[in-house]
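Apart from one protein chain that is not included, each protein chain of the complex appears where it belongs.
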Amino acid sequence: MAQRTSRISAGLAVLALVTTLAGCSDNSGDSAADSGDLTVWLTVDARESWPDLVESTNKRFAKKYPDVKVKVQYQQWTSKNQKIDAALAGEDVPDIVEMGNSETTNYIVNGAFAEVDPKDYDNSKDWLPALSTACQLDGKTYCVPYYVGARVGIYRTDLFEKAGIEEPPKTYPQLLADLEALKEKHGADDEKFSAMYMPGRYWYAAMAFVKDAGGEMAVERDGRWHGAMSSPKSVKGLTAWYELLDTYHVGDRTKDNADEPAVVGQGHVGMFYGNTWEAMAAADKRSGGNPELKGKFDTFAFPGPSGELLPPFLGGSTLAVPAKSKKQEMAAEWIGLFTDSTSQRKLIEVDTLPNNSAQLDEVPADGVNGPAAKAAERGWVTPLAPGWVAVEKSNIMQEMLQSIATGKKSVQDAAEEADRLIDEVINEN
Amino acid sequence: MKTADPPRPRTRPKRPGAPGAHRRRALPYLLIAPTMLALSAVLGYPLVKLVLLSFQDMTRKELFAGTDPPWVGFKQYRSIFTDAFFWEVVGRTALFTVVCVGLTMGVAMGVALLMRQVDPWVRVTMAGVLVAVWAMPIMVAAAVFRWLTDTDYGVVNWALGLLPGADFTGHNWFANPWHGFTVIVLVVVWGAVPFATITLHAALTQVPAELEEAARVDGARGWQLFRCVTFPVIKPAFVMVTALMAIWDFGVFNQIWLMRGGQPEKEYYLLGVYSFTESFAVNRYSSGAAIAVITVLLLLVGAVVYLRQLLRMGEVE
């Protein structure tokens, strides 16, 4: 109570101040909450890769609500959550927010989002578990799957040809043999040549090896989560990853994959593990790539040491309605349009995987995304522990991998250290 | 720049506000009222909130729901003070501050003195460069320096590789925190030198030429001349700039955050970064608040000496 009044009196003081200032500054800001606007926070991917989908959704939405202006505001992945935290703490919240599927749990547990009814949405029975489980808590659903991406192997067709390799590898031994051939052929006269580009902090790749070996990042026992990086299976996966990196990666071992397309675009990389769009980005100027490499990339389903396909992380997005939103029904309808079968088809057209398994079949098998759709069946998600976001944000995985990759620590030591750090934060809300 | 100096009255100010000169008691309060109002309104509430927060245990649940978090007394402080990592960060921050401030002030003083010795056109060049650097957004500076020290395509590695016997191909500047901090210190100093140099150079223009000439006639040379004649005149400016630099460097956040791509490793934590990640990454808002409070307290302790000196210089009454 006391806090409330002090806030109000402080507020009055500021108001007095502001009115005296009003003549000096142009105030073009009216707050969105009071107007008839629907505020949507999407990440920049939508603006970069499927602006048409946003536009067509807004058009369809306008047919039903001609008076409502939809304000789509684009956020950066790296800093969006701190902004969302601040916004959700206040009263003036956006009506729809996009959330990565590894970020949702913590927000749901803390009551940030309103419940949604899956029956209102197309394909909700076939939603990919990687996305829908991230939206559920105690049998209720709090967000709507939007899209996923799965990683695949991407290789330079011309370099393969020169090294005498006819087709992309189907098994892990074959993969290693191909890398060896690439290294032999191109590594001799190009000291920067990486047969396999695998930067040290690329944890989605390393964890794929852990999963392939049957390991886990964290496990739940008696209601509490524990790090599991140092379990024998996980260590086996990490070791396989390290050996691949150590033998075929040349260059910076402390980077993550953030600038992967730009690095690959320099032409010193034979093969890498990435999202399908990275093949295009590597030939796109906007991302620092090299247009001359256009058409020289192809994708394949990456085989894992276990003999099966390397299980890819299903990184994806969901859409949620904040519990404090005053236009929850309208927001739900907008999401419905934005994620229905028609919209999902548009996503498939721009080489993105849909939010449901039924439409995975619509992904052309011989297109760049075909291998990704195939690999997606073995896809995994990060542990659905309340503190997992904190694990990611404090870079525990990245630092473990970096000390392995640079040889600072043995796999076992680094993994044990990581488990200790994971245990510290993973159970916290 | 020196040539441009307008003729200014050399009369020293009389003691501010001789008693009896201004009888209207209310006037000064009216004059500071807007400042006080702005500060207390916009900063007061958040500050109180910050301190309160450090005695609570705020999680996202309370943050989103707007309910009051439970009071936990000194628990946050206790767990911070007993954490060896925290003291490591404090030590690192102190060392970082000393190195940055020392380098900045050393370079700035040297360059400011140098600017008195050079031809006008050189001086204008130097001033132009300083001003251009000063106007550079930190965000840009960080991006440029990251680009310069890039492991695979950085100019720095290439240039160092030209030295005989040195091989810096693929050297990663951020793998080893000592190397990484070398780069970060460079960015910070690079960005801070212009302000310090311009201020000190400006202060140097205030040193009466007759004074130095007289000392020179008396046989004072070089270092002696500087220490006994020049420096005392610019000392207030020097102290002020040093203090500001110390405050800014102690709380440095942006440079580290940006240089490490928004994901600084634990070895790169300084107090500012630590407080921020505790709040926003790990969602321990109260712990982050407590660290922020401790940072201010540490600065205050360090500043007591400085404040006393400043107050003495400003208020000889």
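A and B label the chains in the order they appear, each numbered from 1.
The definition used in the following text is that contacts are C-beta pairs under 8 Å (C-beta built on N, C-alpha and C of every residue); 3 or more make two chains touch, one makes a residue touch a chain.
Keep this in mind: contacts and distances are computed from a predicted model.
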| item | value |
| --- | --- |
| Identity of the absent chain, which is to be given by its UniProt protein name, from "Amino acid adenylation domain-containing protein", "NADH dehydrogenase", "Carbohydrate ABC transporter permease" or "M48 family metallopeptidase" | "Carbohydrate ABC transporter permease" |
| Of B:L95, B:V122 or B:V305, the one touching the omitted chain in the full complex | B:V122 |
| Hidden partner chain, touching residue among B:F55, B:Y269 or B:Y285 | B:Y285 |
| Hidden partner interface residues of chain B, rising order | 1-2, 4-6, 8-9, 11, 13-14, 16-19, 21-22, 25, 27-29, 31-32, 34-36, 38-39, 42-43, 45-47, 49-50, 53, 63, 111, 114-115, 117-119, 122-123, 125-141, 143-145, 147-148, 152-153, 155, 158, 190, 193-194, 198-199, 201-203, 205-206, 233-234, 236-237, 239-241, 244, 247, 250-251, 253-254, 271-272, 275-276, 279, 285, 288-289, 291-292, 295-296, 299-300, 303, 307, 310-311, 313-315, 317 |
| Hidden partner interface residues of chain A, rising order | 7-8, 10-11, 14-15, 17-18, 21-22, 24-34, 39, 41, 43-45, 48, 71, 73-79, 82-83, 85-87, 89-92, 94, 192, 258-262, 265-266, 277-278, 281, 284-292 |
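Here is the rule we go by: only the chains that are shown with their structure count from here on.
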| item | value |
| --- | --- |
| For the chain A and chain B complex, residues of the former touching the latter | 3, 6-7, 10, 13-14, 16-17, 20, 78-79, 81-82, 85, 88-89, 106-107, 109-112, 191-192, 250-256, 258, 263, 266, 323-324, 389-390, 393-395, 398-399, 402, 406, 425, 428-429 |
| Residues of chain B touching chain A in the complex | 34, 37-38, 40-42, 44-45, 48, 59-61, 63-66, 68, 151-153, 169-170, 172, 174-175, 261-263, 265-266, 277, 280-284 |
